[in-house]
Each structure stands twice: as C-alpha cells, then as structure tokens.
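Notes to accompany the following structure.
All protein chains but one are shown in place.
Now for chain A:
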C-alpha cells in the first residue's frame, strides 16, 4: 500500500455538497441533536449539583485572580520598575504572594473536584449503558457484532471522558476570563480594546468553516472505531478456525481495510481540527501587532504609558487565549458528542418491556396455540404449532436440524415473542406474565454451554446465587461433575479462563447441567444438553436428570433416543411443523416418522 506513505493521497471524506448540506438544511436538526445529547449528559452531571456549584465558585475566584495578577504586575512596573525604586515594594510583593497562594489552591481544588464529578458521570453513563444492555431483547443482540457494542462502552465513552474532565472548567473559566479581560482592557485603553476586538468576526468565520466539517468527521471516526472493534473481536474469538484455515493474511488484509477507513476519517477530523489553534495563533499575533504598533504611536503621542502597552499585550493574549481554549474545547466537545450520541442511541433502544406482565406462579402446564414465528420476516421457522404439555410431564422434541426445535425453546423462554398465536402457561398467555417471574421459574441448559471467567464453584452457583458450597457440590455430584472437578488443579476453586480451555466441551455441559440442577426450577429446558458427553457418563447422569424432571415440566431436545426414552410425550418436528405428537407407545403404533427413527436404530 504505497499510497499510504503519500500525504496527498487522502480521498476527501465529505463532498462539497455534504458540507453545504450539513451547514444549511440540517443545521437546525443537527443543532437540536447536539442540544439533546448535551442535555442528557448534563442530566447526569447535574446529579452532583452542589459540588458543581462549588467548582464554579472556585472557577470564578481563580479566574478573577488570574486577571488580577497581570494587572498588579503592570502597576508594579509603572510604580517601581519605571521609576527605578524599591521603596514600598515589599507590601506589594507580600500581597501578591497571598494572591498566588489562593490562586494555586483554588485551581487545585476546582480540578480535584471536577475530576470526581467527571469520573462519576462517566461511571454512571457506562453502568447505565451496561444495565440497558441487560434489558434489551435478544433480537437486538442478534443483529449486532459484539465488538461493535463493546466499543460503545469503551471507546465512545472514553471520548466523552477526555472532554468532561477539562471542558467544563475551561469553558466556564474562559467565559469569565473573557468578560473580565474586556472590562480591564476597556479601562486601560478603549481604543486599543476596540482594535483588538476586530479579530472576533474573522475568528467566528474561521471557526464556523472548521466545525462544519469536524462534527461529521468525528462521528465517522467513532463509527469506524466501532467497526474495527467488531472485526477484531470476531477474529480473535474464532482464532482457532483462522489458524486451521491459514487465513491469517486475509484477516490482516480485512483488518487493514477497516483500519484504513478509520485512518481516513481520523486524518480529516484531526487535520481540520488542527487548524483551530493555528487560526487562533495568527489572530493572536495580529492582535499583538496591533497593540504594539498602535500602542507605540499612542505612547509617543503621550496618550498612554509604556506600562499600559506591556500589560495590554499581555491582556490581548489573555483575550485570545480563552477564545482559543473555547475553540479547542468546542472541537473535543464535538468528538465527545459523537461518542455520547452513539451511547445514547443504544440507550434509546426499546427494552424488553415487562409492563403488561404480572407475576404468576407456574403450575407447569405449557401450551402452544397456532404459533407461527419468523426470526426475519418472510423466513418462517414455525408454522401453526399446537401442543399442550401437562404439568410435570417431560416432552421430547425430535426432528431434523433446522426443524424449529430450539426455536420452540426460545419462545417458551420468551427470548422472542410469537408472530401469530400464543404460548400459554397454565392457560394464560405468556405475554400477560412478566418475563421475570417466568424465567425465575425456569432453568436452561443451552446448546452451547457458556462458562464465566471465574471459579468452577461460582459457575455452578450462577443457577442460585445464594447457594452454599455444600449445595453446589451436591448439584455437581448429581450432574456427575464432581469427580472431574476434584481432579482439577484447585478443585472447585479452579479459575476458568475466558476460553475455558482448561476443560472439555463435555465437561462444560456437565457444569451447565449442575447449574440448572441447582436452580431447582418449575420448568426445565434442555437443549442438546448432553450432546458432547460420552454415553457412559450420560447414562450416569440420566438417573439424576430423571430425578430432576420428576414433578417439573421438562422440554428435552436430543438426538440420542436414549436421552429421551423416558419422555411422556414426543413431538416430532419437520420443517417448522409439528407432524407427530403422542406418547412413545402411540407413536410406535402409528408407525410414522418416529417409529421409523427407532427402527433405524435397531
């Protein structure tokens, strides 16, 4: 990629039309968006209003003192340096030292507290985002890359973080300093003040030209970071396959494509926002020139003293500096807004609403009535499924892969809601029962067992958080996991790493079963819970499972007919339709698909 070395090879990211568009048509909408975003951040910041007021007070004090300093220095030059005398200078020096001590103290305290406020705000945003993740419906997660979502809680929030620590104080103190400076400048020399002010309109247009471009570019940049994060997460999670297929180079190439998109967005954002200090700098220099030139002439004419010129140049700089800071801050604020917008976009996603739902103590009867369901419109997975499983029964779901078995489980758990028809618990529509109360009475062993990065003990305990160690061990024994756990380096306290490479897939399933056993549910859902477990071990836990299923309504998906031979009812699924239903005996007598499956076995 030789063009990368070239500095002029960047395609412009925004066309002239786009810039025009953002500046005219969407101007209002954009301003509104910003306002809304800022307001929401503000709401969080505002929770610490008292501390914030204190910080503001300190900013006022320190800004006033910052202004007072050069003023007194100017006076000292006039009184002592110009006169060449030191008589009476000590009292000036002492009072200035006092002023400087107070200045340093107020500066320290305002920043100290502000950091507290900012970090608390960031913390609240981050945790609120996470808490929101927990309430979002499953389909939301199906559509998005994990890495992209992770980026919102890290990179986007970090963008806000970078700003919040300093922006608030800076903006506020800049405004105060600016006002104060203008007052003092007017007092010193109205003419020079007016002359210095002539740079303001130039500055205004310069800033507008720049921020028109940067706002959008920062958003582009945050988006590119998200995409890159998504790609990295996916690649590293699937690294074994990448290696097996020797696809490292292609992954690198894909990575570089996304990385390049980020580079391009960042280049333009950075380049444009880099102009801001330069504009300020030139204006700074111009104002210095004006003061020096005109001030010199005025001094010759005897209108002002040399001391006034000296402090005036200092004030002229003090005048442009807060403007400079404001402009700079405006830029980082833009990038923070881009980050915050992406965070709030997630927070605006509707959560799994649980409002109509009432708590309901399950008896255990589960029924499907004319259930039709599609993950994506047009791609129907279940067609008009009807069945009833009575309380305490064990139902086996059999059928070819992709027939809709797991989907039935997911609908029972209300991970998704039916498109047509309804799922009934004890005759009540599932939608009228709160998800919380429903799931509280269910336990799951999902197709892909998942273990958390914590001890084996805590992983089992996930099924019942207040379980004692003894209860956990008892559950592990029932699930036939005790023996292998004992053999691990630290037994139940063995720490499992994120990829769980310490234990095998089958062992993971055993732990998942132990977890479900511990939960002691009313309805039990086992989706290929034992598929990776060898048949001898399975035989051993089968007994435990039978004990477990007693008195509970259970749904079991398994391809091993051994696993389901004790089922009270068997549902045979075929391409999303329930084609056979009945007890094992009935189905054998029907001599249909199920009987055929059994025959094949013998």
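Note that contacts are C-beta pairs under 8 Å (C-beta built on N, C-alpha and C of every residue); 3 or more make two chains touch, one makes a residue touch a chain; residues count from 1.
Methods note: contacts and distances are computed from a predicted model.
This complex has a chain not shown, and the name its UniProt record holds, of "40-residue YVTN family beta-propeller repeat-containing protein", "ABC transporter ATP-binding protein YfiB", "Branched-chain amino acid transport system permease protein" or "Na+/H+ antiporter subunit D", is "ABC transporter ATP-binding protein YfiB".
Screening A:233, A:384 or A:568 for touch with the missing chain picks out A:233. Annotation: of A:91, A:497 or A:585, A:497 touches the absent chain (contact as defined above). The chain omitted from view is touched by exactly one of A:70, A:180, A:215 or A:322, namely A:70. The hidden chain makes contact, of the residues A:281, A:358, A:432 or A:583, with A:281.
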